[in-house]
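For this depiction, one protein chain was excluded, whereas all remaining protein chains were kept in their positions.
Let's look at subunit A:
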Amino acid sequence: MQQEVVLAMLAKEPSHGYQLRARLRDALGPLGEAMNAGQIYVTLTRLEKAGLLAVERSADGADRSDRKVYALTPDGRERVAEWIADVSWPKPGLAEFHLKLIAAASARLADPLTLLDAQRRELLRRLRDAQRAAMAEPEHSDAALLLEGVVLRLQADLHWLEACEKNWTHRRSGS
């Protein structure tokens, strides 16, 4: 889990680790199921060491991370504000597949159209799973909205594969 995400989920109010996890689970739905609880505590510890959050109090004086209440420090708040305003966007990774097709064709490693068929099958399987997961969530829920994003992206990728197929079919018949 990205450090800024963990920080931002604490911005509402100081929270126990389990409350933080519950918030993430609600927001992510089935996508949050694979979330590793241990990883979140590792991130919390790192953020604490970096001075971005502080442990407010420990019930019973116990040192178990479960009992700690985490709160943002002023530096932490500043980092969250920067992150909220940041417009960077995850890389869609298209160039790699594009270059795979070109390399496969030029060195005769594989038929680009075969690669496209295989890639389409894989994306359609993901689309099927994402759609099923979306349909299983209550309408207008946080999780359904996230899954709709996954579905729409997969659709965009599949549209691009269609464009690739047209182009490579055209090149083949032209040569």
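Methods note: contacts are C-beta pairs under 8 Å (C-beta built on N, C-alpha and C of every residue); 3 or more make two chains touch, one makes a residue touch a chain; residues count from 1.
Operating definition for what follows: contacts and distances are computed from a predicted model.
K.L.:
Missing chain's UniProt protein name, "Fimbrial assembly protein", "Formylglycine-generating enzyme family protein", "ABC transporter ATP-binding protein" or "WD40 repeat protein"?
P.N.:
Matching the unshown chain against "Fimbrial assembly protein", "Formylglycine-generating enzyme family protein", "ABC transporter ATP-binding protein" or "WD40 repeat protein" yields "ABC transporter ATP-binding protein".
K.L.:
Taking the full complex into account, find the residue in A:Leu52, A:Leu101 or A:Leu154 that is in contact with the omitted chain.
P.N.:
Checking the options A:Leu52, A:Leu101 or A:Leu154, the one contacting the hidden chain is A:Leu154.
K.L.:
May I ask which residue of A:Ala22, A:Met35, A:Ile84 or A:Leu109 touches the chain that does not appear here?
P.N.:
A:Met35
K.L.:
Which subunit A residues touch the hidden chain?
P.N.:
1-2, 28, 30-32, 34-36, 90, 117, 121-135, 146-155, 158, 162
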